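With one protein chain removed, the remaining protein chains of the complex are shown where they sit.
Right, subunit A next:
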Amino acid sequence: MMELIWLIPLIPLLGFIVNGLGQYNFSKSLIGMVGCGTVLGAFILSCMLFGQVLDARYAGGDASFTYQLFEWISVGGFSLNFSFLLDPLSALMLLIITGIGFLIHLYSYSYMREDEAFGRFFAYLNLFIFFMLLLVLGSNYLIMFIGWEGVGLCSYLLIGFWYKNSSYASAAKKAFVMNRIGDLGFLIAVFAIIATFGTLEYAEVFSKASEFPMGDATLLLITLLLFIAATGKSAQIPLFTWLPDAMAGPTPVSALIHAATMVTAGIYMIIRSNILFTLSPLTMQIIAAIGVATALIAAFIAVTQNDIKKVLAYSTVSQLGYMFLGLGVGAFTGAFFHVMTHAFFKALLFLGAGSVIHAMHHEQDMRRMGGLKKYMPITYITMLLGTIAIAGIPPFSGFFSKDEILAFTFHANPLLWGLGFVAALFTAFYMFRMLFLTFFGKFRGTTDQANHLHESPIQMTVPLMVLAVLAVVGGIINLPSALGGGHWLANFLSPIFANTYARVPEVHLDHNTEYILMGVAAVSAIVMAIIAYQKYVKKSEVPQEDGAVQGTLYKLSYHKLYVDELYAALFVKPLNALSKLLYKVVDKSGIDGVVNGVASLISASGRGIRQWQSGYVGFYIFMMVLGVAAILLYGLLNI
């Protein structure tokens, strides 16, 4: 069975090649079949391999299989294999990527049906799946880096999918540039790992690293660089502003890349390197601080956004902040648990938003929606379930994962817990605000839109329903022991953290504290939902129009804390000014001056010398005779 592991990334790659080459000739049905079929194939293979990992885990092993394809680089004492690693962590990631990926492909088949670049869209999606699989399957940092760069490329291509709109194209550019900043950190970290450990293979690096002392300076450098990479890919402060702009891409892309899979790559990478991070307590503190700050700020901004996708984007940034908070306080399992549940409910919410946008003919402003629940019952119910899940109301999945992170945070630092708790309050409020504005009250769009409101076709509602089920029951995979659960996920993943647990004892939370935390979180989430209900359904308030935004806090939140403006003033404008200066001084007068100077020197000397070329044959002969005479004279004098 293990021999088939290379097929998992290969099948989507084949789909990319076939769809990429045939995008102009194939019919849309064929493109859709190839696009969805390849991901389905990868999903089936992933399930089979997951079964094998499961068996190995139940048999008591650490269930870590390495499959070497070929030796890739061999220079001096350094060698690198192109090999795949299948262990509980990568097996779960495989399921998420191919499973949710397949649902989103299926959804896209209907959502993108009217688009003329249908084939290109599916080719890019398949390419993305390929790179994402490479990222999680690689058994060393370099293969992860290939996938890391590849998903960034696909993200760029898909954000700028409708590249004829220049603001979409510049959103794609922004995402790419911000990702590059993080990628540089990753690259330097890779070099630092080679310099320190002499290898990039996970197993060797981690076993060597576990002999380092706590707080080692080299490890601190490596982990900080890796964390910079993670802030770029997973949209954390200070590199988070690309993710809201990335909503320029088609909605399925937002669901797949910018909610469920790619943005969690940073978390996957840190979980994978958990021993390095555990041995750098300073980095862990920074991660926790950045994570909670991101969660709070993004949640604060999300409260006043009116674009349905922007709300979800900031919510994603905020949830990613939670995951980093979890990582920072050592709750690796909790962070991964949240990655999984977040993938379920955020993909669901994005696809639901896509369904709404589809029905509204590409209207994304919630102030123009309202009362959609009677037109789109399936979308309404599934999105309601997703909203309850993300808000953290029991017994839906989001409650358990968020609770686990918050409980660990409380154990590590009550202040961080307080901040995270406030962010959770915001989350519950803005998610219900979005739900109520969209589905409740009276329809506020044009009559033309009202006449065309309809439920989406079955290819779009089936993924919604499947994801809704997962979002509801997803919590059972890691039920806390306080609620009589068995921490299945934590047990399943424990071989990944073996090195870490050897150094730092596993945290066991006091059940009574946990009950109190759960109760507080659940009750306050419900209270926030009720406040949102009062405000937007009972009083049927509609958010202020763009021109007439009142109130300092509201303005701050509405204008996204002016972070984009701050970055523009701090980085973009000085860079532009520097570029202009370089263009005018160095390029225009320096480089161009040298090039044009040489050219004009030559043409001036040519103008001078061509006077000799009089055209009179007599003159030429005279000069020739003079020359011959001169040569003779020279010869005579030198005999």
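We take it that a residue touches a chain if its C-beta (ideal position, glycine included) is under 8 Å from a C-beta of that chain, and two chains touch if they have at least 3 such contacts; residues count from 1.
The working rule: contacts and distances are computed from a predicted model.
*Asks:* Write down which listed name, "Dihydroorotase", "NADH-quinone oxidoreductase subunit K", "PTS system oligo-beta-mannoside-specific EIIB component" or "ABC transporter permease", is the UniProt protein name of the chain that is not shown.
*Replies:* Its record in UniProt gives the absent chain the protein name "NADH-quinone oxidoreductase subunit K".
*Asks:* If I consider the whole complex, including the chain that's not displayed, which of A:Asn451, A:Gln613 or A:Asn638 touches that chain?
*Replies:* A:Gln613
*Asks:* Determine and list the subunit A residues touching the chain excluded from the picture.
*Replies:* So the residues of subunit A touching the unseen chain are 610, 613-618, 621-622, 625.
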